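All protein chains but one are shown at their positions in the complex.
And now, subunit A:
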Amino acid sequence: MNSDPTAVTISGLTKNFGPTHALDGLDLSVRTGEVHGFLGPNGAGKTTTIRILLGLLRADSGEARLLDGDPWHDATELHRRIAYVPGDVTLWPNLSGGEVIDLLGRLRGGIDQHRKEDLLRRFDLDPRKKARTYSKGNRQKVGLVAALASEPELLVLDEPTSGLDPLMEETFRECVRQQQREGRTVLLSSHILSEVEALCDRVTIVRSGRTVESGTLAELRHLTRTSVTAELSAAPEGLAELSGVHDLEITGTHVRCEVDTPHLDGVLRELTAVGVRSLTSQPPTLEELFLRHYEQRSETSTPEGANR
């Protein structure tokens, strides 16, 4: 298999559609063998990035490498080694699901029938139905079965589970884990945070066509705030002057604040110096983490802005 340490390398990618800047210097690096989460609000440029990686769109500037090839010039050879599931699978209405799966497989040069049968069973998909009768979830399953059965080096999944029920969502997660065990790389664009948390080794968050954060979930957590609530022996002084403290509320001996995680140590020292009766500290939830990145921020007033 591919010995290159990175499966996808993108730097400074730009793409304009008329006056719209869809991508504005986007960076992305996916290591071989990892499941990489690709996140961002609607319209952030995730799908445009993926379409450039698939050679469907041509980048205006910047560099994109896919499995050590050029996604535009080497599209055909690269596509032998990747599989793709779009967020909204559209099918030929008069072909059955089984026909579509076989056709897509044959265009790649064959499909493992056992693998296909196994996936059809696991996803509980009736391949005899005409595509026009499939629900959204079932169309998605057709795309998933075709991609997962094809044994690629890299799976490009663009919000692949939209419309799937929770049971099928679980099946999907098992399949992705299995793919990873088999040594494949997965680029997963998703809005379902629990899915990202359960599957991804590393994530990249994009907004307005730029990368705003990239790293493991633990690293990202480190960049955000922990909320601290404490009951002290006496009224504290000087907390407000400490760096990394936000939204401070002091009611008598009761303290509530948000602390930048790197500054947690200093704040706790200050609190114990006064005397702590009770203390709860909460790490940021994944939702808070993402929402903070998704929300439109003014660059100067946030700790992340200061950290960069």
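Just so we're on the same page, a residue touches a chain if its C-beta (ideal position, glycine included) is under 8 Å from a C-beta of that chain, and two chains touch if they have at least 3 such contacts; residues count from 1.
Criterion: contacts and distances are computed from a predicted model.
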{"item": "Among \"4-hydroxy-2-oxovalerate aldolase\", \"ABC-2 type transport system permease protein\", \"Putative FAD-linked oxidoreductase\" or \"L-arabinose ABC transporter membrane protein\", the UniProt name of the subunit that does not appear here", "value": "\"ABC-2 type transport system permease protein\""}
{"item": "Selected from A:96, A:138 or A:161 as touching the chain missing from the view", "value": "A:96"}
{"item": "Residue of A:133, A:178 or A:285 in touch with the missing chain, whole complex considered", "value": "A:133"}
{"item": "Absent-chain contact - pick from A:54, A:67, A:187 or A:289", "value": "A:54"}
{"item": "Among A:23, A:67, A:82 or A:186, residue touching the chain not depicted", "value": "A:82"}
{"item": "Hidden partner interface residues of subunit A, rising order", "value": "51, 54-58, 75-77, 79-80, 82-86, 88-104, 106-109, 127-130, 132-133, 143, 146-147"}
